[in-house]
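Only a portion of the chains appears, each positioned as in the full assembly.
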Amino acid sequence: MNAILTLPVVGQGLYDITRRVRQIVDEAHVTEGLITLFVRHTSASLLIQENAAPEAREDLERWMNRLVPENDPLYTHNDEGPDDMPAHIKSMLTAVSLSIPLMGGAMALGTWQGIFLWEHRHSRRSREVIVSVLGGRE
Amino acid sequence: MNAILTLPVVGQGLYDITRRVRQIVDEAHVTEGLITLFVRHTSASLLIQENAAPEAREDLERWMNRLVPENDPLYTHNDEGPDDMPAHIKSMLTAVSLSIPLMGGAMALGTWQGIFLWEHRHSRRSREVIVSVLGGRE
C-alpha cells in the first residue's frame, strides 16, 4: 500500500512529520512489516533525528548551512537563485528514502527518534512524500 | 524478484541509470510495491538527483571533489592510488541502497528525479547494482 502525503512548508527547516506518518501506518492495519518514505524532490530530504531538543535540530541546520553556504563561487547552476545549488547538495548528503520496521502494529522508532522533512529552499510551499507499507497481519 | 544490472563506466562521474531500472520494473509487472537499488561496491554509490540540468550535476561533483580531495595527508590507506580513499569517503556520504515506491506499475519518481550510479574511481570499467522488486498486482 502506497499513500502520498502532501506536506505544507514555509521556508527552510525541519518539519516533524512523525504524526502524519503514524496516521497512515494506523490506517494500514499492518502488524509486522516495513514502511519506506520517499521524497519526490531533489531540493528537500528526509531525516530521522532527535525529537526532543529543538536546539539539537537548530545546530544540525546551522552546521549544514555553514558546510554548504549560499553564493559559493564554485556553483555554476543558479537558475532558481542562491538557495538552488545548496539545496541540491544538502539533499545529496541526507536521505531521499528511509525505511522503518513495523512491529506490533507500530513503527519501531527509538525513544528519541522523530521523522522530519527537511526543506532546503526558501520559497516552496508544499512537498510530496510517499509512504509505502509492506507486510501483513501476523 | 531480484535482478543484477551490470553497468559499464568510464572514469568518475554520474551515470544516469533510470532507463535501465525502468526496464526491469516494466518486466516485473508489479502494479503496487517498492523497488530497492543496492550497489555492490564500497567506492561507487547511488544518487537520486536533478535529471535536467547537467550543470547541477557537475556542481555536485565539483563540490564533492573539493570536500574530499585526493592526496589529503590524513589518508594512510592508499593501496590502490590517490583516488582510493576519497572514493570510500564519497561512498560513505552518499547511498549504498535507495528505495522507490511503485504506483500504477511505474516508479513514483518526481518530475526532476533521475537515478544515478556515482562512480568514484578513475579506472573501473563496470559496476553491479541489484534491483529488488517487492509487491503485487492490486
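The first chain written gets the first letter, and so on, giving A and B; residue counts start at 1 in each chain.
In this text, contacts are C-beta pairs under 8 Å (C-beta built on N, C-alpha and C of every residue); 3 or more make two chains touch, one makes a residue touch a chain.
Every value quoted in this text rests on a predicted model; they were computed, and no experiment measured them.
**Student:** With 2 copies present in place, identify the total for the complete complex.
**Tutor:** Whole-complex copy count for this file comes out at 3.
Methods note: only the chains that are shown with their structure count from here on.
**Student:** On a C-alpha centroid basis, what's the spacing between chain A and chain B, in Å?
**Tutor:** 20
**Student:** Which positions of chain B touch chain A when the two form their complex?
**Tutor:** Against chain A, chain B makes touches at 32-34, 47-50, 53, 55-56, 58-60, 62-64, 66, 93-95, 98-103, 108-110, 112-113, 134-135.
**Student:** Looking at the complex, which residues from chain A come into contact with chain B?
**Tutor:** Checking each residue of chain A against chain B gives 1-2, 4, 36, 38-42, 68, 72, 74-77, 79, 84-85, 88-89, 91-93, 95-97, 99, 128, 130, 132, 134.
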